[in-house]
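Report on the following structure.
Missing here is one protein chain; the remaining ones are kept as they sit in the complex.
Labels for the chains are A, B and C, by order of writing; each one numbers its residues from 1.
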Amino acid sequence: MIIVLKSDVTQNQIDHITEKIKSLGLTPMISKGVEKSIIGVIGEEDILRSQPLEVFPGIEKVIPILAPYKLVSREFKSEDTVIDIKGVCIGGKKVVNIAGPCAVESYEQLKSIAEAIKKAGSVVLRGGAFKPRTSPYSFQGLGEEGLKILRRVGDELNMVIVTEIMDARDLVLIEKYADIIQIGARNMQNFTLLREVGLSKKPVLLKRGISATIKEFLMAAEYILSGGNFQVMLCERGIRTFETETRFTLDINAISVIKQKSHLPVIVDPSHGTGKWNLVAAAARASIAAGADGLMIEVHNSPEDASSDGEQSLVPEKYIELVQTLRSVAKAVGRDL
Amino acid sequence: MIIVLKSDVTQNQIDHITEKIKSLGLTPMISKGVEKSIIGVIGEEDILRSQPLEVFPGIEKVIPILAPYKLVSREFKSEDTVIDIKGVCIGGKKVVNIAGPCAVESYEQLKSIAEAIKKAGSVVLRGGAFKPRTSPYSFQGLGEEGLKILRRVGDELNMVIVTEIMDARDLVLIEKYADIIQIGARNMQNFTLLREVGLSKKPVLLKRGISATIKEFLMAAEYILSGGNFQVMLCERGIRTFETETRFTLDINAISVIKQKSHLPVIVDPSHGTGKWNLVAAAARASIAAGADGLMIEVHNSPEDASSDGEQSLVPEKYIELVQTLRSVAKAVGRDL
Amino acid sequence: MIIVLKSDVTQNQIDHITEKIKSLGLTPMISKGVEKSIIGVIGEEDILRSQPLEVFPGIEKVIPILAPYKLVSREFKSEDTVIDIKGVCIGGKKVVNIAGPCAVESYEQLKSIAEAIKKAGSVVLRGGAFKPRTSPYSFQGLGEEGLKILRRVGDELNMVIVTEIMDARDLVLIEKYADIIQIGARNMQNFTLLREVGLSKKPVLLKRGISATIKEFLMAAEYILSGGNFQVMLCERGIRTFETETRFTLDINAISVIKQKSHLPVIVDPSHGTGKWNLVAAAARASIAAGADGLMIEVHNSPEDASSDGEQSLVPEKYIELVQTLRSVAKAVGRDL
Partner (left out) sequence: MIIVLKSDVTQNQIDHITEKIKSLGLTPMISKGVEKSIIGVIGEEDILRSQPLEVFPGIEKVIPILAPYKLVSREFKSEDTVIDIKGVCIGGKKVVNIAGPCAVESYEQLKSIAEAIKKAGSVVLRGGAFKPRTSPYSFQGLGEEGLKILRRVGDELNMVIVTEIMDARDLVLIEKYADIIQIGARNMQNFTLLREVGLSKKPVLLKRGISATIKEFLMAAEYILSGGNFQVMLCERGIRTFETETRFTLDINAISVIKQKSHLPVIVDPSHGTGKWNLVAAAARASIAAGADGLMIEVHNSPEDASSDGEQSLVPEKYIELVQTLRSVAKAVGRDL
């Protein structure tokens, strides 16, 4: 931690600050510069992090040196985390495609979509049973009925199942049916929920909040790891910017930044990251080229009739076609798919 | 709803679209322009809103005409909503000051702060018992113990109490102690929570998400009103932008925009809206000048020792001084305080 | 300057870095922390600022301690700068209203608007002769003819004239007619133009770029001051954010931040800062309450026929009415108007 002092700081103020630092068991090191002086603090930075140092008279600003996350960092664990879910490995050499409809609508719908996805070679099926919707008047998902359909289709086709949790009270229910628990972008800082899934034995797919910095994203994951659950996948799904041509701005840089800072696998959701089906393929190709460990793509057999997100869903034929290209791109960057 | 057709749309595609519209009980009106044709749809717009029209071949874009919210709108209720909480009216001519520490730390701390606030003429006390914190390693609040302290101080000083709910499971508990239930920025789209407080009899103070548009903010309030709870206050607390000198960018324009579009009272939180105690006074004055119905300000008797948000808290003397000026500003714009 | 080293930095890398620092005449001070080591550099920070230190092996990040601007800073000059233009003082106790049409359209138009503005007590007249327009097909201003009209009306009503420069080649022309030279938001980082007006004897009103940080804004002003022209006013006019209800998000916090960091006067443009005439009054009141030294407001006698920015212009009667309220708000915060 570096504390930059004001030009007109007094000796009394400096004493007051250094006493505080010492009272916390840390060592202050004063360094007088040409224009400004600074205090470097030696010791466990976290102790100081939660102190409101900015309010001490004479302090201009406080600059942390260390990242606030520990368990998710590369420095804590240098090799890539690979999560094995019933034999499907996420985070290894093989890029994984997660696909499926936004919402589970019926057994027939899901079965038909899942068969197409499997034909393309993908073995992880997504589908929402509890749907977060901007409007209280929109379709909110089938609830447990949806979970049952998911599980049934998953079992019939031998696919791994991922679905979203919206309420901590549903955890037991969702754990019963799902293989991977998804936390949506709107709940990325629902700390209650993060703590609960941190206690779960199931892998978690955590989506980035639409205005979360990468640092906040990693801190949200830290909540889960600090609870004991190290099986976390981080999902970039677009951030909110001033641009209105697309629903969100897919932060392609985030993939490499996260891979440098963390050992956790990175998944990209090009469906939400663009918001338009005819932009999904390009974003998917780009994500693999940039180093993503997996993709999460919305596929619907009849987007015109989809109960949600139809405008960003691919029809099965387009998906199958896309996977061909993705395979070539993966190979070009030294991965399999 | 206006549907803009592509330049090269075919008659078959137009027929397919108009059939869909008719099947929903709506009336399509085609209008051929010089360069593009459009279809205007007559009837209940909400029916069409959830249809993924963008995926129909031949459609370039879909433009909604009506706002997606109903109950929160000025068109639904033209006069201002005034919420009466034990005689304290929010939304009327009198501007209301809500103040208190970020987190309840002890009875002594809260009592001392509350006395100073009351001396300044403010009668609504805020204080957190459950704290949403970016880091899992930070102080998370006193829980029910904090609620008890809040209630005790509130009763002793005859003040109205507001505190944040983070988990739907805590609703009964919080209803027992608080007069106003706060939903924080991170939970603005925690739809589960919104639905639950919509069923409560207690007034709700809903904070704007840091990257929520005004439309999304109003839709979040719509969730609560649609559950039957019309006692909602909307709190602008700064949005996330590229500027890093301040913690957030206080959206001063939002006050007038919301007052034009909705009948609900608007509160401003200049403490989070700036993130620095020495910017709070200016932002507070500006908010009242812009038409806010109330302010929510963090006050701490010893910011240097605050367990959270010390850097944006005012000491009691500064708060008392500020209220004097706010009173003059309120008068200048035809309000009382 | 603080240089944070990587955890796995080698002694060779440290030697390479410290040699570089010494070769620039600066002194490196190494400080070993528990988890990371840092190098503090003593000496003129600007020498190091332009060095690409991030590319040196072993360096994790580089943290500057000092602000990059000098002449515009409060540390360089602690008292407020007051600019006297023919007896009109900007930056003193009196808040100044600048008003007028977006574009000069004709003598009759400008004279009529100017008379109304003067009636309201304002003595600084704005009007564009060269207009930056998003579309090449829009009205681009009357050019020198517009400047002549501005000067004539200014002289007839004894008003100070401000107009925008878009091209360095027009400087002599604009200096001939205008009292204050405006640099628009789009040209805030047109460094050629900044250098040229830095050599002028005329005061400059510099608008903030729509995505410029406050630091970049102050650096743009530094260009002008470093050329010798210290008569610079800084104009906050809204920044670009994700919110679409308003044309821009007026950064009300920026007023106080700039007043803390710089001695230059701050003007606010609530017309561009909102983009809608019916939001201008609230934003204008808020700006004065927050400490602005002046306002710049678009006024048009017939907004329906305005050649540009009609949607954000006030009619003269509304402007006169607004100035009344602004006077009360100014008084409430200890200023005159």
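A few remarks follow.
The rule is short, and it goes like this: contacts are C-beta pairs under 8 Å (C-beta built on N, C-alpha and C of every residue); 3 or more make two chains touch, one makes a residue touch a chain.
Here the structure is a predicted model, which is why all the values come from computation and not from measurement.
Looking at the complete complex, one finds that the omitted chain is in touch with A, B, C.
Note that of C:Glu144, C:Glu175 or C:Glu216, the residue touching the chain absent from this view is C:Glu216. Which of A:Glu54, A:Glu196, A:Asp251 or A:Asp269 touches the hidden chain is settled by the complete complex: it is A:Asp251. Mapped onto subunit B, contacts with the missing chain fall at residues 2, 4, 7, 29, 31, 33-36, 38, 40, 42-45, 63, 65-66, 75, 240-242, 244. Residues of subunit C that touch the chain left out of view are 20, 46, 49-56, 68, 132-139, 166-169, 186-187, 189-192, 194-195, 209-211, 216, 219, 222-223, 226-227, 240, 276-277, 303-304, 306-311, 313. In the full complex, the hidden chain is touched by subunit A at residues 211, 213-215, 239, 241-246, 249-257, 260, 273-274, 278-279, 282-283, 285-291, 325, 328-329, 331-333.
As a working rule, only the chains that are shown with their structure count from here on.
At the interface between subunit A and subunit B, two copies of one sequence, more than half of the residue numbers in use appear on both sides, so the contact is built from largely the same positions.
A separation of 38 Å divides the Cα centre of subunit A from that of subunit C. One inter-chain figure worth recording: subunit A and subunit B are separated by 26 Å, centre to centre, where each centre is the mean of the chain's CA atoms.
Subunit C has residues 241-242, 244 in contact with two or more other chains.
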